[in-house]
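For this view, one protein chain was removed and the others were kept in their places.
Up next, subunit A:
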Amino acid sequence: MTPPQTLLEVKNLKKYYPIRGGIFGRRVGEVKAVDDISFFVKRGETLGIVGESGCGKSTTGRTILRLEEPTGGEVKFEGTSLTRLKSEEMRRMRRELQMVFQDPFASLNPRKTAGEIIEEPLRVHGIGTARERKEEVQELLQVVGLDSYHTARYPHQFSGGQRQRIGIARALAVKPKLIVADEPVSALDVSIQSQVLNLLEDLQEKFDLTYLFIAHDLSVVRHISDRVGVMYLGRMVELADRDELFDNPLHPYTQALMSAVPIPDPEVKRERIILSGDVPSPSQPPKGCAFHTRCPRAIKICGQIRPEFRDYGGGHFAACHLLEDGS
């Protein structure tokens, strides 16, 4: 299951948040934000993760970076188990794994200048002398398409797109191998989204970056990803090469998702799969397949046994009983 080019491997990752109640704050339940998911990311590729709000895609990203401590499972980066590192070891490891945040207004400290923000990772990891760091900051600004006189400005003096560029420069500063991009363009204007996406692509080429790209916008994911994973209610339901996934979705949820993408051609008629009901609460996920309550094709077994996430040929993974032999 582990190809040689694997950079990041996620095995049975779980993140449950306790729900506390009663006078004594007893644990009365848990929200299964990420419920046993496994996948790998190859060196140099972009793995897109899509899913609707609350499906656990952001939590997955944060748990991989141990910004949230996982409840269970393992994350391996270049063969090192991140989940087993002591906190100081993990802190040093963060040079290799960086993150770009969704909200460019919240992710920059309002009291620091752009220069200070970008320099901070270098300083934290003790890279270079003060002068070298200043030069590096200038270089980074160039690389992300900002001007050198921007160093002295504060975040509130930038536009959303520019702020996101600062966030990207901060992530790049320590020359990481993997960048987890948590909806990096969803807070931006559509016109600026493409600029930032292009920037991310240019940087990937220039610095041999690997991206874990989290998004809810299918067209964005289709544009930037090499492979795409689909999440539903804390679980990975399907994962395949981009074109394979978009042309030949196997899982009923992915099919419904794809049918909702508008086609810019009024002649084309397509049957849309309308899902009924709401997403169940992750504190009480349905038994068996999490999707069976809304699945138009659910059969008896779907409500009883959780389907296995397995390869249906050519690295096309899915978790669905309908695909298993006999159906």
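Note that a residue touches a chain if its C-beta (ideal position, glycine included) is under 8 Å from a C-beta of that chain, and two chains touch if they have at least 3 such contacts; residues count from 1.
Assume contacts and distances are computed from a predicted model.
Only one of "Crp/Fnr family transcriptional regulator", "Multisubunit sodium/proton antiporter, MrpD subunit", "Diguanylate cyclase" or "M1 family aminopeptidase" fits the UniProt record of the hidden chain, and that name is "Diguanylate cyclase".
Of the listed positions A:Gly48, A:Pro70, A:Pro121 or A:Pro307, the one in contact with the omitted chain in the full complex is A:Pro121.
Note on the undisplayed chain: of the listed residues A:Glu52, A:Asp202, A:Asp311 or A:Glu324, the one touching it is A:Asp202.
Only one of A:Thr71, A:Gln162, A:Thr210 or A:Thr293 touches the chain withheld from this view, namely A:Gln162. One chain is missing from the display, and on subunit A it is touched by residues 62, 65, 67, 91-95, 98-99, 101-103, 106-111, 113, 120-121, 124-125, 142-147, 149, 152-154, 156-159, 161-162, 167, 170-171, 173-174, 191-192, 194-195, 198-199, 202.
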